[in-house]
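Removed: one protein chain of the complex. Kept in place: all other protein chains.
On to chain A.
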Amino acid sequence: MYAWIWRHLPGPLAVRVLTAIVLIAGVIALLMFVIFPAIEPSLPFNQVTTE
């Protein structure tokens, strides 16, 4: 999978490395700001009130 992505990145080595870093940062940002906050409320230790 990663080898396949790497082979399809355009440009010389330096550009590819930069693109790869941007891609990784983008995925991490997506996880931290969108996906994790969305699934987090269902974690058990967020229930702090009595019913």
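The working rule: a residue touches a chain if its C-beta (ideal position, glycine included) is under 8 Å from a C-beta of that chain, and two chains touch if they have at least 3 such contacts; residues count from 1.
Definition applied: contacts and distances are computed from a predicted model.
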Report the protein name recorded by UniProt for the chain absent from the figure; options are "Putative membrane protein", "Molybdopterin synthase sulfur carrier subunit", "LPXTG-site transpeptidase (Sortase) family protein" or "Solute:sodium symporter small subunit". "LPXTG-site transpeptidase (Sortase) family protein"
In the complete complex, the non-displayed chain touches which residues of chain A? 1-3, 5-7, 13, 16-17, 20, 24, 28, 31-32, 36, 40-41, 43-51
